[in-house]
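Of the protein chains in this complex, all but one are displayed in their positions.
To keep things simple, chains are lettered A and B as they appear, and every chain counts its residues starting from 1.
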Amino acid sequence: MAHKAALMPLACFAVLAGVFAMALLREHNPAILPSALIGKPAPALELPAALKGSKGLTPEALTGGITAVNIFASWCVTCVGEQPTLMQMKKDGVTVLGIAYKDSRENIALWLQKHGNPFSAVGLDEKGRAAIDWGVYGVPETYFIDAEGIVRHKHIGALSMQDYTAKLKPLLEEMRK
Amino acid sequence: MTRAQQRLSFILLVLACLGLAAGISLYALRGNVSYYYTPTEIHKMRARKDKRVDAGAELRVGGMVRKGSYTTSGTGHYFAVTDFKADVRVEYTGILPDLFREGQGVVAHGSFDDRKIFYATSLVAKHDEKYTPPEMKKTFSKEYYQGYDAMERAAEEAERAGQP
Partner (left out) sequence: MIIELGHFALVFALLLSLAMAAVPLFGAHRERESWMRLAKPAAISISGLVTISFFSLIHAYALSDFSVRMVVENSHTMKPVIYKIAAVWGNHEGSMLLWALILALWTTRLVRQKEIPLPLQARALGVAGLLQAGFLSFILFASSPFQRLEPPAKEGLDLNPVLQDVLLAIHPPVLYMGYVGFSIAFCLAAAALIEKKADSNWAGILRPYAMTAWIFLTCGIGLGSFWAYYELGWGGFWFWDPVENASLLPWLAGTALLHSVAVLEKRGSLRGWTVFLAILAFSLSLTGTFLVRSGVLTSVHAFASDPLRGVFILALLGAMTGGALLLYAFRAPYLKIAGGFRPVSRESALLLNNVFLFTVLATVFTGTVYPVILSALDLGTVTVGPPYYTLCLTPLLVPFALLMGAGPNLAWREAQLAPVLKKLILPFVAAAGLALLPGFLRSEFQPVATALIFAASYIGAATLQELFTKTNRFRHFRLPASFYGMVLAHLGFAVMLAGATASTAWKSEETLWMKPQQILAFADYDITLRGIQAGLGKNYDFDRAQLTVATEGLAVGTLAPEKRWYPGAQRATSETGLLRDGLGIVYATLGDADAKDPLRRVLRFYFHPFILLLPLGVTLIALGGAVALLRRKRGEHGA
């Protein structure tokens, strides 16, 4: 009798730990946040140059071919993680444009020097106005725009290499057709 | 009564009390838990005529305060809570939490009236720049919130940097 009673606490704890583990596992499913812009023309883009001696962003930049518009910031820690992917995209011939959100020119320059610069042009969105137009709610985000300037896809969060190879490369292939 | 009988009756008494306490506990639980739904879930449930979103049913709804939706009469506050797929109109009387802002997350506790307006008895605005309630994660993706929090911090920094 005593022995059985002594096992009870352990049994209760085992059940509880199991419940906690199940609850933890359920935490891993982020909802997808669609953009209201998908299928519509990209908003007008007019931003001053973020890097001295280079171009800013103009509406023409979006209609020359397939572009990826990446919203980033030098103070954004997550953004560092996606730089290798963006560099790979540049190597694969994708035009990557950058919008530096609420940032300063010196910090941007330092940061791109340190982590690599995949951008053909970077615009500085100092007050965040452009971000509001694009429906940006977080940093980083990347928009994929086809040759006609229509927004085809929005990727929220850092672009991992897996995201690129598994999902976005096929999408870009499709967009080229 | 022998020692063993005493011990047995003691144990029985204890078990009886525990059983009573457990019974009260289960009964109390049923009446005092409130469920959380996203605006989209509420619209879906309303379409199915689900009782849980009937007028007067107590629940919680959460999402982002839609930018441009907030108006006030001083003690009365009116705004829309959105998960970017559906909206819920909310009315709240009282003093708003300090963290309440358009474009910020909020969880409202209360019930709907016949006109499908949600009367909130309490509001919880996002409490900390880094904290995301589990329900919010149900409503928005994680990366969204990480980025959003970072955005907020940058806003503060930029404003400060902009000051002389």
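What we mean here is this: a contact is a pair of C-beta atoms (placed from the backbone, for glycine too) under 8 Å apart; a residue touches a chain by one contact, two chains touch by 3 or more.
This structure is a prediction, so every number in the text was calculated from the model and none was measured.
Against the chain not displayed here, subunit A makes contact via residues 2-3, 6-7, 9-10, 13-14, 16-17, 19-24, 26-28, 75, 77, 107, 110-111, 114. Counting the whole complex, the residues of subunit B in touch with the unshown chain are 3, 6, 10, 14, 17-18, 21-22, 24-25, 28-29, 31-36, 60, 72, 74-75, 93-96, 98, 124, 127-135, 137-138, 152-153, 155-157, 159-160, 163.
Here is the rule we use: only the chains that are shown with their structure count from here on.
The distance from the centre of subunit A to the centre of subunit B, each centre being the mean of the chain's C-alpha atoms, comes to 29 Å.
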